[in-house]
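What follows is an incomplete set of chains from the complex, kept in their original frame.
When the chains are written out, they are named A, B and C in that same order, and each has its own residue count from 1.
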Amino acid sequence: MSQLSAFEYIRRGQLPFFRLATAEPDETCDAVIVGVPWDQSVTYRSGARFAPWELRRASALIQTHHPVHRLDVFERLRAVDGGNIAIPPFDARAARSVIQTEATRVLESGAALFAVGGDHSISLPLLRAVREVHGPIAVVHVDAHFDTSSGELWGEDFHHGTPFRHALLEGLIAQDGLHQIGIRATWGSADEASFAADRGSRIYPMSRIDDGGIAQIACEIRESLGNAPFYLSFDIDAVDPAFAPGTTIPVAGGLTSRDAIRLMRGLAGANLVGMDLVEVCPSLDHADITLHLGAQLLYEGLALLALAKRQS
Amino acid sequence: MSQLSAFEYIRRGQLPFFRLATAEPDETCDAVIVGVPWDQSVTYRSGARFAPWELRRASALIQTHHPVHRLDVFERLRAVDGGNIAIPPFDARAARSVIQTEATRVLESGAALFAVGGDHSISLPLLRAVREVHGPIAVVHVDAHFDTSSGELWGEDFHHGTPFRHALLEGLIAQDGLHQIGIRATWGSADEASFAADRGSRIYPMSRIDDGGIAQIACEIRESLGNAPFYLSFDIDAVDPAFAPGTTIPVAGGLTSRDAIRLMRGLAGANLVGMDLVEVCPSLDHADITLHLGAQLLYEGLALLALAKRQS
Amino acid sequence: MSQLSAFEYIRRGQLPFFRLATAEPDETCDAVIVGVPWDQSVTYRSGARFAPWELRRASALIQTHHPVHRLDVFERLRAVDGGNIAIPPFDARAARSVIQTEATRVLESGAALFAVGGDHSISLPLLRAVREVHGPIAVVHVDAHFDTSSGELWGEDFHHGTPFRHALLEGLIAQDGLHQIGIRATWGSADEASFAADRGSRIYPMSRIDDGGIAQIACEIRESLGNAPFYLSFDIDAVDPAFAPGTTIPVAGGLTSRDAIRLMRGLAGANLVGMDLVEVCPSLDHADITLHLGAQLLYEGLALLALAKRQS
């Protein structure tokens, strides 16, 4: 289940993630990558519905050997492209339901799930599926925003600014298990910042990263995770718009691409069971720089899994 | 209620449509231009939610004197920018309801309504409002598509490909009063093309325009309209993507900008009571060419009203 | 072998041309569409190597029913996406050889070949394959350039400005069977224009189209083709840069998109056995307008085949 060769890739004319095989997930898979083309829950610019398509293309430039962990990721892992989840395009409630069902199916097969959004509202059904299969586990949430809005402002309680409010309220996350990294956006209601803090979220705002560096923070989080399973939700807007212009709500002053990659690498040895990459908006990208970073981050997630597998 | 001077426009730093005053519509108005920033009902790329904002900017380049009708449009008309309709962003049904209510309010004041979308799904509540105030009237529908899909394909009966199916089924349009100009897209189900034809729509596909020219067709339609009130729904994708790249679903082989303008001018003397301009997607535009054409078409609509007022 | 439904298309996450099945060509196929990602023979800007990939994406918007011929193209035809030809990327001679071999294989299976370039140099091996299977046949060549350069200027006799010189010299085209439409570029050597004319090419420069209209010319060509098999080579730069900016060497003053489509439709009833679409350069396109036109032209070619099949 390694990557296609370059010639085979040219032969196909179409592309699965990382030039892997496209297949229905089954019990032989270590990792299943699925697209989740839903972006109807954004409050500003949409376009993330096309990210799965474009990230497949960009991921074709990623080779198998990891330059730091020094392992052959796709030789170690049986990873497949599970296609896109077929989401009803106009019904948010039904969309959440389908996403949860499909995610549960993958996780129940024993594979780790890599979900490529889509906007951040998809993390709620994904976390529900994770809880269903693994129980409440720790979550590493990389983002410029808390995503704990109350939703009142927009007349709808389930949009891309609210998933972690619901996740906390529904008990989807282990006690004191939420880590929020990269937070920096201004907020509109006093409640937004205190909500997560009051519920035990460990918050690593940009100002802490400015002062202490990302490596130290990755180390802290790694220690906190121990060997328990955890989930990683990566909102690309955690990264500075210079490195990731292709996103819905850019916020100046974020992670560099090196910060983002080091954070992922700093979690080596931890037990990843699922990951999402959200809010990549290809039409706002330039020269595919957001896409190449996004593909690299997915690859870093797969490398974490490969590392864990080597250890076990 | 004429345009701001250039200096006043610079002074403001913000812009109403055509540099007009921003005001609540009242009985003194001849025309009210409102933005309808809804684009959640598209089946491919979204972005039309920002069109009212960007069209205000582009419309600032339009001056008051019409080069062909030879009249001072904004001296003749009391036209105002009525702001945007405040639409709940995640609830299509509620959105349709608000749009209908606001449109009805404007039309009941006696003014003509110019609605700037937004995707084409907004035409359904607009036509419902028109029927409420004026009864079923003739409709000139300029588009690359019939917009009479059944909606089955997408699991939702009210999206931007279905408004004219509903309008016909709900009896919003006068008997034999639908004129569809510019139709050329391929279709997926046999029913799509026959639905309108079977209900008396007068269809002017691009092949007829290729053969006979737009002037002749405008003339035919003008005659058919007589002095009765009519509504005009202009989907910018009727125009060829070379002239209007900034749209959701481009279809090669459309109207030129001159065709579009001539069509509007050819209706001189007819009795316009409302108009929408939809599917303008600014993020896909280049050098504002779609926006400048869109602003011109709105201006041509206002000029039709000014002409009618001069006659009366 | 009809198109995927919209949901299946979303499900896949990847796309064949026109949402058709991807398959090895066999004797049951009427039409095989293949990508030919070669652009190393250009004299100015490259990028056409990515056109097969991007045209697959754009072609997903084309539905099956033809608005003028009134037939269900993909129900009538058994058409498949044959993938891309696997071309050695740095060896032009080997590339031509592989292209010819693969094209011959498709044509020998009895299917019509639709080759999506790539630069115009690919037409030479394609025409060699056509001659191999069908003998020398008539060729409709739509282009801004004669493509009969001698190649001296660039120290290489086989580049994207020379295919029709070689095709004429090698006897690949039937006597008086070359029709060149849209020619308008300035030329650098006196020989370039006379070469084709001296060998019986029927030349329809833009000035003739300005004077007589494309419909009349299509009619003339249709008559000349009769029922004999013919090949169509469409260089997108025949179309004006306003309608097709995404091309290597744009030349002002070309066909409109409507001209291009009418030309194709005007050949209804003729016996198409192969077609190429070349010089589409996606990185220079804007808002996919060149891609949508290109996909439409391919569809028009398929529709010609479907029409011919209905007649037989």
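Observations on the model:
Note that in this section contacts are C-beta pairs under 8 Å (C-beta built on N, C-alpha and C of every residue); 3 or more make two chains touch, one makes a residue touch a chain.
Just so it is clear, the structure is predicted and the values come from calculations on it, not from any experiment.
In this structure file the homo-oligomer totals 6 copies of one chain sequence, with 3 depicted.
Definition applied: only the chains that are shown with their structure count from here on.
For subunit B, the chain whose average C-alpha position is most distant is A.
Judged by shared residue numbers over all numbers used at their interface, subunit B and subunit C contact each other through mostly different positions, with under half in common. The leading chain pair by number of C-beta pairs in contact is B-C. Subunit A and subunit B have Cα centroids lying 41 Å from one another.
With each centre defined as the average position of its C-alpha atoms, the distance from subunit A to subunit C rounds to 42 Å. In whole angstrom, the spacing between the mean C-alpha positions of subunit B and subunit C is 37.
Across the assembly, subunit B contributes 43, 154, 284 as residues in contact with two or more other chains. Contact residues of subunit C toward subunit B in the complex are 3, 5-6, 61-68, 72, 215, 240, 242-243, 256-258, 260-262, 286-289, 292-293, 296, 299. On the subunit A side of its complex with subunit B, the touching residues are 39-41, 43, 45-47, 50, 88-92, 94, 154-156, 159, 283-284. Those residues of subunit C that touch subunit A in the complex are listed here as 7-8, 10-16, 22, 35, 37, 52-53, 56-57, 81, 83-87.
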